[in-house]
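The complex appears here minus one protein chain, its other protein chains still in place.
Order of writing sets the chain letters: A and B. Residues in each chain are counted from 1.
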Amino acid sequence: MSVPRASGYFRTRYERDFALLDTRTRKASLAAFAVMLVVYPFFAGPLAMDLANQVLLGAIGAIALMLLTGYAGQISLGHAGLLAAGAFATGILYKELGAPFWVTLPASAMVGAALGLIFGLPSLRLRGLYLAVSTLALHFIVIYLGSEYETKRGFSTGILIDPPGIGEWTVYDPRAWYFVLLIAAAATVLFSLNLLRSKTGRAWRAIHGREAVAGALGISVHRAKLTAFVVSSVLTSVAGCLFAYFRGFVSVEAFSLFLTIQYVAMVIIGGMGSILGAILGTVFVTLFPYFIEWLMDAFGLTDALSSVVFAVNYSAFGLAMVLFLVFEPQGLVGIWRRMQAWLLLWPFKQKPLAGAK
Amino acid sequence: MQLAVNIAVLASIYALISCGYVLIYRVSRVLSLAHGELMMLGAYGLYATASLFSGQPLVAVAAALALSLLVGVLVYVALMWRMTGESVLAAVLATIALGILLRGAMILMFGTQTRHPLEELGWTNASIEVGDDARISGVGLALVLATTVCYGLLFAFLRMTRWGIRMRAAGQNPLLAAQRGIGLHVIYALAWGLATLTGGLAGMLIASDAGLESTMVVIGLKAFPAALVGGLDSLAGALLGSLVIATAEVLMVYYVDPLLSDVVPFFILLAMLVVRPWGFFGSREELDRV
Partner (left out) sequence: MSDLLLRLEGLEVVYHRVITAVQGVSLDVPQGGIVALLGTNGAGKTTTLRAISGFIGLDDARVTEGAIHYRGERIENLAPHRITARGIALVPERSKVFENLTIAENLEAVVTRRGANRRQLVDSIYALFPALARLRAREAGYLSGGERQMLAIGSALACAPDLLLVDELSQGLAPVVVEELMDQILRVRVELGTTVLLVEQNAHIALEVADYGYVMENGRIVLDGTPERLRAHADIQEFYLGAGGGQRRRSYREVKQYRRSRRWYG
């Protein structure tokens, strides 16, 4: 899987190559990180809490997109449509049938699976740009269906949803949400990592590399593509369902093309073909607007630009994306790896070979 | 009859926009998703030159067109040039990012209120009767004429002139083109310039008709299915695709549901992708190239 990142560590068995955690340092640092995540809500203020929740929620969607685009190599521009599908499935079930949390979540997942099949069907015939375009078209269709529902049922401003709960206990305050989302995100990460080191994951990488060769190796290209779409869109729809409950509100306005672009940006800025990249990208994209506002504050520009904060954010985000695409195509994960290599090899220098990952 | 007029105007809008997609795609195999924003920039350009050259509307229009051409070339020189050799996704994303950047920048520079460049030019949008029971706005008529002229000129340019032939050659086989002494960067920059010029012209005309606001980006995006339905590498296809999509859209909105307006093009696009992914006139091998 990966190159050992420690000296004096050698893999002696094949299984070691597949282990998620290899060295003691990594295990220790992961444990430390987990503890940090658990105690975080007891120290964080309201804004930091909200940001953390947003990151966790976004990470699920970003990982789903990473599986599809970063690993299986299928470009999708319909991500917001899938999120909307999950959110609307939840909203409609709740509004029409009063369905509780434990019904809407699997129902969203099922809607996601069905849509994944539909989104995936064009991929059997189309590649690259054409595929991206067909998913884009599906995005508009899902959004249209959503807005149709809203207007026909008279919820033109959106659907309100009560917080989910089991019995008396409801998930309402940010801290409760934090733990729910943390568990969901951790489960997504674990699920994805395990899936990636299974046969399915290897098939995805193979079709990403070259479809014809993958087919010649006995991989069913069609099945691999469809599973990629289905898995990705199930995860995305679940994220959409959580999104609906988290906001307590569903409206097509929230699922514009810009949301898709934000998710794609998470994957790109984070670094293609890496779960860690998806998470880093989510952190970056989620925090970016707050960072820009903070910058504006720091320079005392807030008053001058208060009416156009949105526009400043927008252009800065576009600029950041352009800069990443041009100067750091490997994304944050590329920077992260270079830092690791630098620390590992210090005081020596390593110049990586071109094309080496 | 009024429906036919509406279809003609809408088809012209789509055709004028979609030839930009086709030009850029055909030459450099890049799909520009910043086209809507570039259109809008062209319209704002007209708004700006109109107030700059007040009293000389023709000068203002000419200046705005020249500006659009320049912007297109600049986009290539400043950004897309670096994307050569990168993956399709990276190039498309670069245009998306450019679009976001432009949109933010335009709001910063011009604000969010609706502008009316036509008034700024001192012209009015007269309504003209066509036949017995139909009317077309002056700008609508200008749109149809502009589209006809643009397509005529583009066809002549690509067929007859040396640079047009080189552009086709470079689009088809960039390696060989480079070997035959054709400077690819010049060709690509020219393609971006022309695409932005036609897009900007479309933007200016739409803004003159309906006012200049951010919904224009959506029109730009809706014209994209027209290009693809016709075949992404065929100008004639873009013309036909625009006609098909405009017809379907006008009829659906009129007989079924106005909300459908934004999805009809994408429904047709999907249907086309399922049946004949390379479009009406597109070449089949395109599918394997990307």
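Rule of thumb we're sticking to: a residue touches a chain if its C-beta (ideal position, glycine included) is under 8 Å from a C-beta of that chain, and two chains touch if they have at least 3 such contacts.
As the structure is a computational prediction, the values presented were derived from the model and not from experiment.
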For this session: Using the touch definition up top, pick the residue from B:Ala90, B:Ala169, B:Ala210 or B:Leu260 that touches the left-out chain.
Result: B:Ala169
Problem set entry | Selected from B:Leu108, B:Ala134 or B:Ile182 as touching the chain missing from the view | B:Ile182
Problem set entry | Touch list for subunit B against the chain that is not drawn | 85, 162, 165-166, 168-169, 172-173, 175-184, 283
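In the analysis below, only the chains that are shown with their structure count from here on.
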Exercise. In whole angstrom, how far does the Cα centroid of subunit A sit from the Cα centroid of subunit B?
Worked result: 33
Exercise. So in the complex, which bits of subunit A are touching subunit B?
Worked result: 69, 75, 122, 125-130, 132-134, 136-138, 140-141, 144, 147-148, 151, 257-258, 261, 264-265, 268, 308, 310-319, 321-322, 325-326, 329
For this session: Could you pull out which subunit B residues touch subunit A in their complex?
Result: 31, 79, 82-83, 86, 88-90, 92-94, 96-105, 107-108, 111, 221, 224-225, 228, 259-260, 262-263, 266-267, 269-270, 273-274, 277, 287-288, 290
